[in-house]
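One protein chain is absent from this view; the other protein chains keep their places.
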Amino acid sequence: MKRAEEEAREVRRRTANWEFIKTLPPKLRIAIEYYIETGDIYNAAKLAGMAVDEFNELRIKAGILAVD
Amino acid sequence: MESIYERLARFAEEAREVRRRTANWEFIKTLPPKLRIAIEYYIETGDFREGARLAEMAVDEFLYFVKDKANVYDMS
Partner (left out) sequence: MQSINAIMDTSFLIDWVKYDKRDLIFNYYDLIFITESVLNEIRTETPLLWISEGLAKGRIKVLEEDKEVRRKALLIVEATRGLPIRSADYPEAVCLVFGKELRVDVLTENGGVFAAKEFLSEYKDVKVYRGIDLLYLLYKKGLLSDFISELKTYIKFTKHTYS
């Protein structure tokens, strides 16, 4: 289970468009970075001050692949 | 013996004095009107939320600006 989590994190890190992420204001950037590290979209959305579906759109825009 | 209202009023005045006394007024005077007015309002009232709204900043942005740049201490 831990290995699967680690693999999922690696996929998120690798697929992320870091150039785009760096341009985001701190609130969104930190939320995205939190999501990349943890896969926790629920709290990432709260950090960003967004609804989950809004944050999910940001995730897609940042190129991050969500792994189940 | 001091009533609770008197105690609260005395404390509010003390806190206002601390904000006034520690503020870097030279710096505050150089700021654009919107920001200057927001900070002056905050110094007089202690209402950082309204100050942040007047300055069009987030609450933390405003308080960090007021403390770090304008040297305004707060008290509780």
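Letters are used for the chains, namely A and B, taken in the order the chains are written, and counting of residues starts over at 1 for each.
We adopt the following convention: contacts are C-beta pairs under 8 Å (C-beta built on N, C-alpha and C of every residue); 3 or more make two chains touch, one makes a residue touch a chain.
These numbers were taken from a predicted model, which means no experiment stands behind them.
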For chain A, residues in touch with the removed chain: 25-27, 30-31, 33-34, 37-38, 40, 43, 46-47, 49
Residues of chain B (touch criterion as defined above) contacting the omitted chain: 4-5, 8-9, 11-12, 14-15, 18, 22, 45-49, 58-61, 63-64, 67-68, 71-76
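The rule is short, and it goes like this: only the chains that are shown with their structure count from here on.
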Where chain A and chain B are represented by their mean Cα positions, the distance between them in whole Å: 37
